[in-house]
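And now, chain A:
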Amino acid sequence: MLKIENLHAAVDGKPILKGLSLEIAPGEVHAIMGPNGSGKSTLSYVLAGREGYEVTEGSATFAGQDLLAMEPEERAVLGVFLAFQAPVELPGVGNANFLRTALNALRRAKGEAELDAMQFLKLARTRMKTLGMTDEMLKRSVNVGFSGGEKKRNEMLQMSMLQPRLALLDETDSGLDIDALKLVADAVNALRGPDFSALVITHYQRLLTHIVPDRVHVLAGGVIVRSGGPELAQELEASGYAGVQDGTPSKRSFDGSPVAA
Partner candidate 1 sequence: MTAVASTGAAAFLGRHEGLRNRLPGARVAWVEALRERGASAFRAQGFPTRRVEAFKYTDLAGVAGQVFGEPLTSVDDAPALPDATHPRAVFVDGRFRPDLSTLGELPFAVRSLAEALPNLEGRIGALARPEDAALVALNTMLFEDGLVVDVPAGVDGGTIELLSLAAESERAPAFHPRHLVRLGEGATLTLIETAEGPLNARYLHNPVFEIEVAEGARLSHGRVQQEGREAFFLSTVRARVAARATYDNFTLNAGARLSRNEIHVALTGPEAQAHMNGAQLAGDGQHLDTTTSLDHAAPNCASRQTYKTVLSGRSRGVFQGKIHVHQVAQKTDGYQMNQALLLSEEAEMDSKPQLEIYADDVKCSHGATVGALDADQLFFLRSRGIPEPQARAILVGAFLTEAVEAVAEEDVRAALSRALDAMRARQGLAAGLEEA
Partner candidate 2 sequence: MPAVTETIETVQAVTEGGYKWGFETDIEMEFAPKGLNEDIVRFISKKKNEPAWLLEWRLKAFAMWQKMEEPRWAAVTYSPIDYQDSHYYAAPKAGPKSLDEVDPELLKTYAKLGIPLKEQAILAGVEGAGESPSDSGRMPIAVDAVFDSVSVATTFKHRLEKDGIIFCSISEAVQEHPELVRQYLGSVVPQGDNYFAALNSAVFTDGSFVYIPRGVRCPMELSTYFRINAKSTGQFERTLIIADAGSHVSYLEGCTAPMRDENQLHAAVVELVAMDDATIKYSTVQNWYPGDAEGRGGIYNFVTKRGACRGARSKISWTQVETGSAITWKYPSCILQGDDSVGEFYSVAITNNRQQADTGTKMFHIGRNTRSTIVSKGISAGRGQNTYRGLVKISPKAHGARNFTQCDSLLIGDQCGAHTVPYIENRCMSAKVEHEATTSRIAEDQLFYCRQRGLPEEEAVGMIVNGFAREVLKELPMEFAVEAQKLLQISLEGSVG
């Protein structure tokens, strides 16, 4: 489904990804772990098409289509969803209006009938209930005045409404307490199925006890340095990222604190 080959990308002329290859089959959930600055967020932005992330070499295709040649909204319509690490505020843009517009843009592209306000509200309310969100959050401007946890929930609400085929979760777990973490995991797990793939980007292992990945990759220095099954996440938890960083072993544990020699 998602196929990345020898991907090189630079930001402000500075190379970040240096030949990353990765393949996610339909129905699979992969996790990407790695120390800060390893290029995790860059990967998600490159896949979603953010301006300023320049691909210098390599390819990325999704469902056989060249992702890198598409506009961000075309990728979204194709089914690529990025859950932002820092969801963006849109003052004055009502959350419901935003979500309905996005949903209908998608439905339009798929040739489906658009939802009217009532149909939309009904659907949104069901999903919000699952996520422990109140109606009031639909009335507020998108992410404006939302707490960190509320923003992440709002991202999950969008994901569950838009029903993507590929979800990129960029450190969605950061700053969440355990209850919120479970809600995020539930939202992802609810989508799991033969037509859904996900790439879970995380610094920590704890999210992966709730979203059990099919494969775990370690990203360091812009390339994948190790891959393995779910057990790799546990191993990293125990030993840290020492020895995985860009071929030059670092004396730092996975949470960033120095490791006693």
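Things worth noting here:
Here, a residue touches a chain if its C-beta (ideal position, glycine included) is under 8 Å from a C-beta of that chain, and two chains touch if they have at least 3 such contacts; residues count from 1.
Selection criteria: all candidates are chains of the complex that A comes from, given by their letters.
Model, not experiment: these values are computed from the prediction.
Between chain A and the candidates 1 or 2, a touch occurs in this complex only for 2. Residues of chain A touching candidate 2 in their complex: 48-52, 71-73, 75-77, 81-82, 84, 87-94, 96-98, 100-102, 104-106, 109, 114, 116-117, 120, 141, 158, 162.
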